[in-house]
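Of the protein chains in this complex, all but one are displayed in their positions.
As written, the chains take the letters A and B, and residue 1 is the first residue of each chain.
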Amino acid sequence: MGRYVIKRLIQGVITVWFIATATFWAMHQVPGDPLSNEKAVTPEIRANLEARYGLDQPPLTQYGIYLKNLLRGDFGISFTQQNREVNDIIREHFPVSATLGILAILFAASGGVLWGALTALYRNRLPDVIIMFLVILFISVPSFVIAALTQLLLVKTNDVLGFSILPVAGWGTFTHMIAPALVLGLGTMAYLTRLMRSSMLEVVNTDYVRTAKAKGLPAARIFTKHQLRNAVLPVITVLGPAIAAITTGGFVVELIFAIPGLGRYFVEAVQQLDYTVIMGTTVFYGAFLVFMVIVVDLVYGFIDPRVRVS
Amino acid sequence: MAEITLDQDPGARPLGQSAFEPIHTQQQAQGLSRPSLSYWQDAWIRLKANRRAIISLWIVVALLAFTLIGPLLWRIDPAAQDVDQVSQSPFASRDALLVAPLEPWDLRALALAPPVTDLTLAEPATTQSVRLHWAQLPGVTGYRIYRNIFPADPDRALGLPLGEYLTPDRVTFEDRLDLKTQTYYYTVIGVTPQGLDRSRLQSLEVTPVRAITRAEAQRKGLLAEGDDVPLGTTLKLKRHPLGTDYLGRDMLARLMEGARVSLFIGICAPLLFVAFGVLYGAIAGFAGGVTDQIMMRVADFVVALPFLLFMILFKIAFGIGPGESGIMPMLIALVLLSWPATARLVRGQILQIREEGYISAAQLLGARTNYLVLRHMIPNTMGVILVTLTFAVPSAIFTEAFLSFIGMGVAPPTPSWGSMSNEGIKTMLSHPHELIFPALFISVTVLAFNLLGDGLRDALDARMRSRE
Partner (left out) sequence: MSNPDSGTAARHPQVARSGGDFNRQAGLRLLAYAAAGIAALVALMALLSGFGGGSGTAKAIDYERNSITLALRQEPPQMDSTKLTDQVSGMINGHVSEGLLRYDENNQLAPGVAERWEVTETNATFWLREDARWSDGSPITAHDFIFAWRKVLEPANASEYAFFLYPIKNGEAINNGTMAPETLGARALDDRTIEIEFENPIAYFEKLAAYSTYAPIKESFYESTNGRYGADADTMLYSGPFMITRWVHGASMIMERNPHYWNPERISLDRINFAYITSDTNATLNLFKADSIAYTALSTDNLPDALNQRFDMDRFMDGSVFYIGFNYRDGRATQNWHLRRALQLVNDPSELINKVIKIPGYLPGESLFPVWLKGVDGFFRQEYPAPVADRNIAEARREIALAKEQLGVTELPPLMLLSGEDPLSSRMAEYYQELFRRTLGLDVRLDKQIFKQRLAKMTAGDYDMVMAGWGPDFDDPLTFGDLMSSWNLNNRGRYNNPELDRWVRLAQSSLDQQVRMDAFGEIQRILYEDIVVLYQYERGQIYVTNPALKGMVRRAVGPDPDFSNARIVRTDTAG
């Protein structure tokens, strides 16, 4: 087990190095000039700027400096926010994205299991039809449309009620989190509902459920001990990729709901061609995902003996 | 394990002669009651039984027809703009009055004989222009002119502030701002040193008629060259069944062109990366050993790249030149980032199939590699590949829409459903049709491919076949 973990960690570090390198070279392919601004600057001022960001060095030297700084966990200074370090930016904005992501995942997972189990119980009856219709809707409508419509709905509801039940945008209190987390989790929840439903239906036909019924166990006990527990396993296995998709996929929600998350920051940095922020964010997210996957893999081993790691 | 020998068996009987007689060979052990079915025939039968999948299949066919055949039937140039009919709903009236071209307003006559009435129209109101004048108000230093969609009410908002005059003797106003055939309420209000004099506001209800000049009508093909229909005739404008967009372009034609982009990316990108993934996975699976190890490590690296972040990075790294649509960079970025999933899947399949009993059996019977690949490997992986492909389409379409939403999608004027929805979202309250149609197309396409994928998976699943 220990050897396995170490091996995975070493692989993870190599992967992060790969991501860092890919980002660096992709970044240097980008046409355009991060130092240009609305007003043209004299060659002298420009030279001063280049020296400040080390852009006067040859690319290979820049790469070396970049890797060296990376080892120390230093992502450099932002190009647009000239007096701020990328580390500060990540430290301040990642918790926001992570909070949103965690809530969305929890919401998606619990909702998915709940609705999936419900639809399986009421197979081909009204609740099933309604829920599955909604599921199909949420899977096929682009998330930005759902996000924009949700915001509109909030405005209307608050207007009709005369007071604000949920804020329209912004971040801070936990009422601010509800709407964006719901929107962010909806797609995944719909997908997990489908998964849970088919998984439940498969479990219903298994021998151990039939045996349990034949033994005369109470229905609720069969349901929780035999059906739900076994049906949830496939759902858990897809949570890993789902976490990845959600934490890095929060751009749209962060943009529409004016949430100061790292995703929105990334999009803005790209538009400003802020090299250091783009590279820092990408490498940070990459590393985060790599280690999330390792953690998830290890956790599976504990949950499901069938996939215990070698 | 205990050793069992014949003589130790207590119930053993000595073998007699009868034991060595051949059993009668049965010529007709099982009568084939049904014609023999190939894997694909069988799958097709099961797919046909799945109503949802078949409907989806027809939707996909219809979408392809819409994209490929649609522009042949609906021959309106998707790039043709008509700034007189911007953001028109599908149900707008098509009547237009033939008028003379708009001349600059000659104010000399009015200067000689200043208006003596309250706010009135100087000329009949058309969508070309609304010309107003009013009698000079005593004791004001200027005027503000508003246009509202609600009747004027001194206690409420007066609407769009169209203009502001700083002298009391300017008493005319010409409005040409985005005039539609709807009722407007114009208000002129005097500005005094104390502020707006709301007690003496003048208001006028105006409903412009849609106007078209002869030159415009000829350009649009409503009138033939030299057709001397008199001014004041009512003409019928061309029909826009799905309305027009923010520059007066036909939505239906734009949707067809956008379909080309969205479906091209949605179908070609998956085809390419699945093809590459299959090749890559198959090579790794067959080669095995160190090659396999290295190849799969590379795939692991690519999988670890944060997808959307790298989509955006690659998108700007490739850059879009002038006049380019940016479809190719997006396609390349998608392929570069998406192939490993298929490669892993195919490699897994190949490794699994290699261990199957029927492969060993075939090898024992002297089958060659070619035969094994053609007869066993390909048919047995084809199902999985096909299903992967079908499910990859919706996610590619979503990726395109997402990139368009954050402004990293295809470059204008090329439309895509994603960029059209993005434009539509901004005006979804005032012109909902600009969002509804493209969003609907995205949703229907994604839905159809998802349901088709479900159906295909069920139909192709070997496990289910064995269960029957």
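Methods note: a residue touches a chain if its C-beta (ideal position, glycine included) is under 8 Å from a C-beta of that chain, and two chains touch if they have at least 3 such contacts.
Computed from a predicted structure; not experimentally measured.
Asks: List the displayed chains that the omitted chain touches in the full complex.
Replies: Per the touch rule above, the missing chain touches A, B.
Asks: Looking beyond the chains shown, say which of A:Ala20, A:Val86, A:Ile131 or A:Val270 touches the absent one.
Replies: A:Val270
Asks: Identify the residue among B:Ala43, B:Leu119 or B:Leu308 that touches the chain left out of the display.
Replies: For the chain that is not drawn, the touching residue is B:Leu308.
Asks: I'm checking contacts with the chain that's been left out. Which of B:Ile55, B:Ala135, B:Val229 or B:Ala411 qualifies?
Replies: B:Ala411
Asks: Mind listing the chain A residues that contact the chain we can't see here?
Replies: Residues in contact with the chain left out: 30-34, 36-42, 44-45, 48-49, 51-52, 78, 80-84, 88-89, 92-93, 95-96, 99, 102-104, 106-107, 110, 114, 117-118, 120-123, 139, 142-143, 148, 151-152, 154-155, 158-159, 164, 167-178, 181, 184-188, 190-191, 194-195, 197-199, 201-202, 204-205, 210, 218-220, 222-224, 227, 234, 238, 241-242, 244-246, 249, 252, 255-258, 260, 264-265, 268, 270-273.
Asks: Contact with the hidden chain only, please: which chain B residues?
Replies: Where chain B meets the chain not shown: residues 79-81, 83-84, 86, 148-150, 156-164, 176-178, 246-247, 308, 316, 319-323, 341, 387-388, 391, 394-395, 398-399, 402, 407, 411-413, 423, 425-427, 429-430, 450, 453-454, 457-458, 461, 464, 467.
Throughout what follows, only the chains that are shown with their structure count from here on.
Asks: In their shared complex, at which residues does chain A touch chain B?
Replies: Residues 11, 15-16, 18-19, 22-23, 26-27, 29-32, 136-137, 139-145, 148-149, 152, 244-245, 248-249, 251-252, 255, 266-267, 270-271, 273, 278, 281-282, 285-286, 289-290, 293.
Asks: Considering the complex alone, what residue numbers of chain B touch chain A?
Replies: Residues in contact with chain A: 300-301, 304-310, 312-314, 316-319, 394, 398, 401-402, 405-408, 418, 421-422, 425, 428-429, 435, 439, 442-444, 446-447, 450.
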